[in-house]
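Missing here is one protein chain; the remaining ones are kept as they sit in the complex.
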Amino acid sequence: MLPSGVFFRDFAAEAAYLRTGPQRLALALFVLALVLLPALAGAYLVGVITLMFVTMIAVLGLQITVGMAGMINIGQSAFVGIGAFVSASLASKLGWPFWLTLPAAALAAGVSSLLFGLPALRIKGFYLALTTVAAQIVFPIGIARLPSAWFGGSSGLAVEPVSIFGHALLKQHELYYFNLAFVLLFALLAFNLKRTRVGRALIAVRDNDIAASVLGVNIGYYKLVAFFVGAVFAGVAGALLGYVVSYVTTDHFTLWLSIWYISMLIVGGMGSPLGAIFGTVVITALQESLHALGNAAAARFGSDFGAFIFPATNSVLGVLIIAILVFQPHGLLTGWNTLKAAYRIWPYRHHGG
Amino acid sequence: MTATDVVATPATGAPLLQLKNVEVAFNGVIQVLHSVNMEVPRGKIVVFLGGNGAGKTTTLKAISSLLAIDDGAVTGGGILFDGQEIANRDPAQTVRAGIVQVLEGRKVFGHLTVEQNLRLGLHLCSDRAIAERERERCLELFPALRGLLERQAGYLSGGEMQMLLVSRALLLQPRLLLLDEPSMGLAPLLVRQIFGALARINRERGLAMLLVEQNARAALEIADHAYIIENGRIVMHGAAADMRNNEDIREFYLGLSVGREKKSFRDVKHYKRRKRWLG
Amino acid sequence: AALAISAPPVAAQSTYTFSVSVDFTGPFADIMPSWHAGQRAMFAYWNDTKGKELGIKADYKVYDMRYDAALVASSWPGILAKDKPIMHLGMGTPDLVSLGKRLPRDEVPMIMPTAMVGLMWAPNGWHFSFRPTYSQEFAALLAELQKNLPQKRALRIATVSTQGKPGYEDQVNGVVHLAKTYPDRFAMASFVWIEDNPVSATDRIRTALRDNPDVFIVGATTAQAVSTLKALKELGRRVPIITSSQNGLPFLVSVLDPADVEGSYSVFAFAPSVEATKAQEMFKKYHSGQGVWDLSASQAAAQTLLALRTLERAAKTAGKDKVSGSAMYQALLAGPVSSDDMLGLTPAIAFDKSRPFPIGQVQAKAITVKNKQIVPVGAGWLPSPELSKW
Amino acid sequence: MTVEPALEAVDLKVSFGAIKALDGVSLRVDAGQILSVIGPNGAGKSSLLNCLSGVYRPHSGRVLFHGRDITALAPHRRAALGVARTFQGIQSYASMTVRQNILAGFHCRMKTGLLDALLYWPRAQREEREFSARAEEIIEFLELEELRHTLVGELGYGLRKRVDLGRALALGPSVLVLDEPMAGMSVEEKADLARFVLDIRAAHNTPVILVEHDMEVVMDISDQVLVMEWGRAIALGAPAEVRIDARVINAYLGAEEP
Partner (left out) sequence: MNSFLQALASGTLTGLLYGLIALSFVVIYRAARIVNLAQGEVLMAGAFTIWMMTLAAGLPTLLGSGLALLAAALIGLVIERLVFRPLIGRPTTTIVLASVALIIVLRGASQMVFGPETRPFPQVLPAGAFKLGPLHLNLALTIGAVLTLVVTEALHRFFMNTKAGLRLSAVAEDHMTALSMGISVRRSAAIAWALGASLSALAAAIYLSGAALDVSVAGIGLRALPVALLGGMESVRGATLAGVLVGVGESLASTYLDRHTSGAMSQVFPFLVMIALMLIRPQGLFGWKVIERV
């Protein structure tokens, strides 16, 4: 949505995401703020945000599978897990550096997602959700059953810190910048995907697969592409998570985590990568602040109060998600856009016919 | 209020349905209808013409309270049925009051059989005898359905679906039938059959109808009144017979040029268009 | 997950902070009230006695980690920066996996209250538990049972556990290793793998019974223990089951007819709450708020005591106002803490750099149901057979 | 020398359970020809088109494109060859804007692969720009300028059909297959659409296969008319001949029009 009075001379200008001077300035300021943040915020906040970046990459991937291609995936955390284990294993067993483990993790997650995406060639809609639940259930069993020399079996794997030019990233703010770089990169990739032929093909397959196939879209291929790319993002997130947490076990990658990923997408809006980013920030912020609030309340009313207050925060978040589905079905982001639209036609209530 | 109450208090004289300055908006911001005024007299057929996107379907849905599901609402004016305000009500209530809409686009219950579809039409009727009688009447009207009763409705042909839809709507015993492009995609023979049936129903039962149609010629033939809507505004209305002779209507809705002879589609020219794409 | 629940500070004292992981919302939320009561009481006890004497105040900050590794990982840097803890009191696997690697870097030692899992058995860590691995705890009881067999033969062991849950699987792996190490004393009869919350375990238990096990080890969930006992009852067989501390007898007795639990065991490397200890007395004296003296309270109390005794020692060597994380680490390695200092909750324990749990003879205690009453097994500590890393 | 037909179907048979949707239908269309297919509802017209575009696989019979057997080809491969079609009813991409719909129609003319798309480097940008311009031309041709940024899901029926046509045109069709493109349109709009079809034919000599129930349009613009009933072809010929064929009147037109 643009302010009125803005016209384009060419298609490049129109396709660009940042169309006006102020928009460009806003982005520049935003990135600058992100860069300066570790200097201003406490270590705790920086730690939380670092992990949020990782989550964000996974949710950006989910936005491609679920948002663009319309294939419900409630097993994203399994693919994050696969990425984490592959990267951890290559790093700890073969001593690969991160710039090799990361692509390997991405590829491994992507390829294994194809296994679960294959049924998509025939199955549609929510039925597909089930094969992704299957991924979630098979994943820990698979890791446990594979020779423990590969992925450490059920014991999991320790991950040495990332090292860049021989310098190990140990400090919180180093990890922060490391992950910030990746989140910026992957956000850019996701935005790019949406505005090009491939993104349109994904949406076409979601909106009307028969029409898409008759109009030249190889639907089987694009369904798999949606799964693949979504999982590649997950794989990268997994590898990064391993480096941040420095230990991976199957305990990390539960259905519950997948559910939160989906929730973030709902809250932000599934229509665009911006929604994924926004949703991740909102849910993380809410989780953290509700939790802090809960802790404060617990401090005041005694720690046993915690047994009540913490589940209460979950309920509050769940209710919030449902409220968003009901009142802002396309996510908070569209709410913002509607507001802008209303502002633009103010003082009139409606557009003309 | 029940259906019988409504029948018991007919405000004779007043038209059955009255739209007064109706405005409709979607999502709270996109206004589609602008001050639409319209009347459907008792026992008459009113045809509603207009180009694509003019707002015909929207008007019908406003009357039958089906806008809400698309995030639309009547934002101004009033819709009176039998003197009662009915805008933005619960659709189920509207049907009970006697307004039934046949939606555009062959909305049969595809996984149910024809028989089950018909029985759903009778879901408001608690008297078995009446139900049986009504069902017979419908099968008489569309004898073709009789042989299809056990077929799954999703696999009927277009014409059969349309017959099923009209029958199903009639079984709900409406006092006002709203039809959204019933002839769309039907073969000429079937168009005639459907319109014949509509005319017959109107004659025999005195059922009032509001008919949205693109096949203006066939529609004007059986209609008593006509309204024309453009861009969400009623631009013309009058008796069907007058409309048939109106110059503009003849040109834009009947495809006839001055002097009654038919214009060939081969000869239509539009000069305003720059055809860069063809170059 | 910030902020804390702390006792009011007292002036003119050296104050040191312990950070504490708890889980009021995660899978172990149910045992938290008593668990935390155990920790509170021990802090109160120590501050009131030794603390006063030394002019040191031991403060603690509680963090609800929801038993979530990612949460631990993301909270830790903040905890470090804000509280500057001299030691962390962990709560379970999430603390281990998230902090295990970085504690040496941050120079903060951690004390665990739970038994270890094999996957954490590595040298040079800064985390220590007063308990050995689950499998070693089981082994102590298994050895006792084997000794008491009427004939001289290997004890036939069946396991019931969940597939795909690292900790649970590791318990089984350790027992398998035990049987391999002492083939004349222990033999694996069969393995039962069921869900955390099985509809019915009867079929699988029936199959397992064909191999005539002498005991079932059910170290995972309470629901599995219940299902196993119900299955045994249905099948009309009486085979004792061995549970751990977190899914132990007290709950089973309250859910099931105690007659059905008769003869089953829980085993762990600390004094059961049914035993009279000095710790129990102190708990009664210093307890406030919710919670009772039970297995989880005594477990957490032992953890807290170990931490506080280490502080005592560190204050002595480093000086009362110079205690740091690394001083605490040194103090931990400096020699045994006596059973008396542990108020009878554990035998004497000592650590070195080779492994994250006490060196020397591993010992455990077990409880069983006799005449519908929970009673300790034997009077002293049960020694566990020597076991190498698996 | 005989001209090679642009698209040819030979003896197609398709059945669904007991229903024989197609029972040995053949058809051919040559360059520059407009072939209309008419017949009662359920005669199998859409099924025929579905066989041509690959949505249905015929049980027997062949489909030939410029002499090449494409019977076993997947729909998207046929589209790449230039077999473009629109659908009965609405089958547009509802959540995209008008322009995106048309851009999506260019799918098999564009080359941006997954990697290009993710990186959006100059090559992809250039292609995107080039095709945006071409999409604009189609938008202009179909007079959709005002609506280019409107979500198609919010458009009325007739406009959506026009978008569908635009999407098919984007394919750069070498055969254009239209299934009831004028259903639900007013006479004026029908005239427009007829004009579009004739213009396309005139400019590119594109053969058109048209299923339509409006006899006036069919009679006016087609070169050949194929009449179907119960899955069979019952007549084929110039409009004037077909119109007076007794079987056609019986099965389809009905006795006398006013």
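For the reader, a short list of remarks on this structure follows.
Think of it as A, B, C and D in the order they're written, each chain with its own count starting at 1.
Heads up, the rule we're going with is that a contact is a pair of C-beta atoms (placed from the backbone, for glycine too) under 8 Å apart; a residue touches a chain by one contact, two chains touch by 3 or more.
In this text, all values refer to a predicted model and were calculated from it rather than measured experimentally.
Contacts of the undisplayed chain with visible chains (whole complex): A, B, C, D.
In the complete complex, the hidden chain is touched by one of A:170, A:188 or A:255, namely A:255.
Of the candidate positions C:74, C:98 or C:227, contact with the unshown chain belongs to C:227. Annotation: of B:83, B:110 or B:206, B:110 touches the absent chain (contact as defined above).
Residues touching the missing chain, restricted to subunit A, are 66, 70, 72, 74, 119, 122-127, 129-131, 133-134, 137-138, 141, 144-145, 210-211, 214, 255, 259, 262-263, 266, 270, 307-308, 311-319, 321-322, 325-326, 329 (touch as defined at the top).
Mapped onto subunit C, the interface with the missing chain covers residues 24-25, 27, 29-32, 163-164, 191-197, 199-200, 202-204, 206-207, 221-223, 226-227, 230, 233-235, 251, 254-256. Against the chain not displayed here, subunit D makes contact via residues 46, 50, 55, 87-89, 91, 179.
Keep this in mind: only the chains that are shown with their structure count from here on.
Averaging Cα coordinates per chain places subunit B and subunit C 75 Å apart. Each chain gets one centre point, the mean of its Cα atoms, and the points for subunit A and subunit B are 47 Å apart. We define each chain's centre as the mean of its Cα atoms; on that basis subunit B and subunit D are separated by 29 Å. Counting partner chains per residue, subunit A has no residue touching two or more of them.
Not a single residue position of subunit C touches two or more of the other chains. Of all residues in subunit A, those touching subunit C in their complex are 42-48, 50-51, 140-141, 143-144, 152-156, 158-159, 170, 172, 241, 244-252, 288, 291-292, 294-296, 298-299, 302-304, 306-307, 309-311, 314. Those residues of subunit A that touch subunit D in the shared complex are 10-12, 14-15, 189, 192-193, 195-201, 203-204, 206-208, 210-219, 225, 229, 271.
If you check the complex, the residues on subunit B that touch subunit D are 26, 30, 49-54, 57, 104-105, 155-160, 181, 184-192, 214, 216, 252-255, 262, 264-266, 268-270, 273-279.
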